[in-house]
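Input: one structure, supplied below.
The complex appears here without one of its protein chains, the remainder shown in place.
Chain IDs A and B follow the sequence of writing; residue 1 opens each chain.
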Amino acid sequence: MALIDYHYEMSHCHRCSYCKFIPFQLIKSKRFSYLCPSISLRNFHSFSAGGRAALGLAVVEGRLDEYTDMMKQIVFECTMCGACQVQCRTFNFNLNPIEVMQALRTHFVEQGEMMPEHMFVIEGLKREDNVFGEPKKHRGDWAEGLGLKDISREKVDVLLHVGCRMSFDDEFWPILKMAVEIMKSAGLSVGIAGAEESCCGGRALEMGFEGVFQNFAEAMAGRVKASGAKQVVTLCADCFGTFNEHYPAYGWALDAEVVHITQFINNLISRGKLTLKNQVPMAVTYHDPCHLGRRGEPGVQWKGEYKRLGPHLFGPVPEKPIRLGQSGCYDAPREILEAIPGVELTEMERTREYSWCCGAGGGVLEAFEEMAEAAASERIQEAEATGAKALVTACPWCERNFKDTLEITGGDMKIYDIVELVHQAIGG
Amino acid sequence: MAIPLEAKKALEEALGAENISDDPGVIETYSHMNGLGSAASGYWWARPAAVALPGSTEEVQKVVKICNEFGLRFKAHSTGWICCALATSKNCVLLDMRRMDGLEFVEPEGYVITEPYATAGETQVEAMKLGYTPHLVGAGPNASNLASATSMQGTGGNSVRTSMNERNPLAIEWVLPSGEILRLGSVDTPNAGWFCGDGPGPSLRGMMRGAVGNIGGNGVFTKIALKLYPWYGPPYECEGHPPFFKTKELPLSFVRYVSWDDRDQECDALYRLGETEILDYTNRWSASALMSSLATTNQEYREMKEKGDLHKVFPNGYWTFFFNASSKRQYDYNVKVFEHVINDTGGVIVDPKDLGDPAYEVAVQNAVRSQWIAKSAYMPTGANTGVPPLTYETIDQCLKYALDETIDVKKEWIETNKVYNDGEDNAYACLDENGHFLHVEHACHADYAEPEAEALGIIFKGYGRALEKNLGAAYMSMPAGWSKRKEYSNYMVAIQRMIDPNRTADSMLTNLAELTGA
């Protein structure tokens, strides 16, 4: 939907500021009551979902004569984590802030008002099919010698979609290999696209480049179909969220079940196909990646408009699905951690659909280092407050950002992908 | 109006460039409001000249002095959830107090020192860990306790126990429009702390506010201490997911809906219930308001309304009553006397659980955390205003006289489709201080997508009616009321001039007075 299509929603923001706090029923302390990394750093109301709705309204009503750098910052210095959406909809019938923010970004890009740093990503995507602009031919290097099937040559049960981050950041290759080992232990035929794999397109969409996204979505859908895979497994929450939310919302369907590695592993455990026998003595806390959790909730394509239901009563016709982020992937990683002998899991105050974002998403990592670091630092402090010694997550973008932040801020918190702990537990 | 370059430079030096903005995108977002009070004028208000983010009292002082120096106006807001937070003049620097969000609990004295952006909900969470609760304004846990205590109104369902928030400040720190820092009460006595706000000698709290504050027109309140009240239970906890979280067990707590067919009996019961001193929360609403709390979409709301089940249960307004007892004996007595009074006055008691878990959650979350009142107040149309007469005074005056006047005024607006028809009696009321007085206001909704929407007139009409019928001193909040009792309002204006010689504070009340010639 175009920005103008959100006029009713944008004009009906109440400025209640719910989008700035976790649900008031669930606040456990003043220290960790805030929800939105964007306004928590910049403090101007403009940097909240409500502020962005007002900005969008001003744009479509022609109240602004120019696009300033500050406006671009307001629009793009947001991780698109979707926490505001969860909170806003608990109170307001009429506003879907994450959709508004997506439309606002798309509108800005259509007007030529994009972030220069994002252009590096987009050009890389166009040229090399990945967000880093790395040579496409190296995309499958990580799998050398693993004996994985190549989906361009043979059909597979399971397609492992690796994603840009893990493909080109060799620090993650050991984790990928561990995952492959675990998957193979289930006796399934696992394949990859290797150098032919391309980006899911999610980053491009969230940076406002809808057309670029559509191209990648189309390619992905075709690749999956051709592979014959019944399941697409990914370790990347960003890709998971893109497949689950964005693809259906934009009319794309993958002919396979989309499964995050945590769901895959948890399924193996519950079916007795994976035994976690080794002690992993560790006090941990778990960080919900936004695109695995609330933005991993299945999306729905909605075509309709706000109509008058009666005097002074308006609403979306047909009814618009209410997205509260509750159907994302939350239980699988927790059940895995609970199943690992020796692991003591303590939850942070902000968890599940009202989890605090790591700061890496929505193009922030690429264009707004200060915010990425501030968000991650805040989350690490929240993790420390639990008494945990390790922060476990299930997304390479989160992990990368936490680790990079710790290098700057210092600190003893260990960062793990959940696969690493599983691997230790199976004695790998 | 663009902010003079020199003024902007001075503000940047005072706050750091990152904490001041006159970017059109920023100031535009501070001129939008479609919520509390906005039914009066639509959703765009005046653009401020700039927005400042002070981080300390000293920085607030610098901003105010710069405004004085450059002929700018200023207005501060906390969480900003009411139209009064917006600028009402174009040369106004808005102070968004978000960076000042401190909460300091002083124990074992048992009070809290709060900065502007600490919300009532956050305050309650921390207070309950120590066995207290603050007053919570009916607007919700997202509202600032400092703002309602100093500058606006401050009524809430737990006012029956905690009173409204005019009555709760202890010591106060206040940057006057002149730029001077005035502290009230004990805080300037060495080593005394913030436990008292009156004196030494006369209480200058009297120039801070009355039943209503000056809505930003008296300067900036940077820090206040607030009285806390006992909370007997464990900290309130919920589990589950939005929108209907499930309240964990609240020991020795009691919540019921009650309605009466007869207004006289309703009043008699309220007087007697107040005298029992058992209640921690009281709230009058309508079936329509309950439905808007329960529904998650407008379609659902419409269907509920058309079905009319709740209207059958509560054909008139209904009350929610809640208490949390300190002992089994107290609990038993409370229940016994509660049922005695209700039965004796012909009331009908409904256990909210009988209407389903969500209805129970609405009741109990409202009662403890003021969680749903606001949704009841102005969903599903968005824009809302209170229909005058809105008042504080005796139970009889509010419910036997003022309420009918509001119904009468609102009826006319409903008939012409200027406002939403949510039932003529959709009045919100709550007892204060064990029934020593009562607050009533009548929710009124309008959606500005509706071509005939117009709610500003209802306010003036309502105030006119209130003044004509002599209903309640609080009505004099509007400039129309000032002229009714000039011997009072003239002094108020004189105080305003005394503390703000350069007319630097952007006061909605003063500007409205100028507009209406009061």
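We adopt the following convention: a contact is a pair of C-beta atoms (placed from the backbone, for glycine too) under 8 Å apart; a residue touches a chain by one contact, two chains touch by 3 or more.
Convention: contacts and distances are computed from a predicted model.
Colleague: Absent chain per UniProt: "Amidohydrolase", "FAD/FMN-containing dehydrogenase", "Stage V sporulation protein AC" or "ATP synthase subunit b"?
Modeller: The chain we cannot see is recorded in UniProt as "FAD/FMN-containing dehydrogenase".
Colleague: Considering the entire complex, write down the shown chains that touch the omitted one.
Modeller: By the stated touch criterion, the chain not on view contacts B.
Colleague: Which candidate, B:181, B:313 or B:407, sits in contact with the chain we can't see?
Modeller: B:181
Colleague: Can you say which of B:95, B:196 or B:255 touches the chain missing from this structure?
Modeller: B:196
Colleague: Considering the whole complex, which of B:218, B:282 or B:370 touches the chain not shown?
Modeller: The single option touching the absent chain is B:218.
Colleague: Would you mind spotting which of B:110, B:235 or B:346 touches the chain that isn't drawn?
Modeller: That would be B:110, which touches the missing chain.
Colleague: Hey, which subunit B residues sit against the chain that's not shown?
Modeller: 108-111, 131, 163-164, 166-167, 170, 176, 180-186, 188-193, 195-196, 198-215, 217-218, 227, 229-230, 271-272, 275-277, 326-327, 329-330, 332-333, 336-337, 340-341, 344, 392-394, 396-398, 400-401, 433, 436-437, 466-467, 469-477, 481-482, 484-485, 487-489, 491-492, 494-496, 498-499, 509
Simple rule for what comes next: only the chains that are shown with their structure count from here on.
Colleague: How many angstrom lie between the centres of subunit A and subunit B, each centre taken as the mean Cα position?
Modeller: Once rounded, the distance between the two centres reads 38 Å.
Colleague: Which subunit A residues qualify as touching subunit B in the complex?
Modeller: Per the touch definition, subunit A meets subunit B at residues 8, 11-18, 21, 23-30, 33, 39, 42-46, 50-52, 54-55, 57-58, 63-66, 68, 70-71, 74, 86-87, 89-94, 306, 308-316, 319-320, 322, 324, 326, 352-353.
Colleague: Using the touch rule from the top, collect the residues of subunit B that touch subunit A in their complex.
Modeller: 18-19, 21, 23-26, 28-36, 43-44, 51, 53, 79-81, 85, 96, 98-99, 103, 118-119, 121-123, 125-126, 140-142, 238, 241-243, 245, 295-299, 301-302, 365, 369, 371, 374-375, 378-382, 417, 419-421, 445-450, 453
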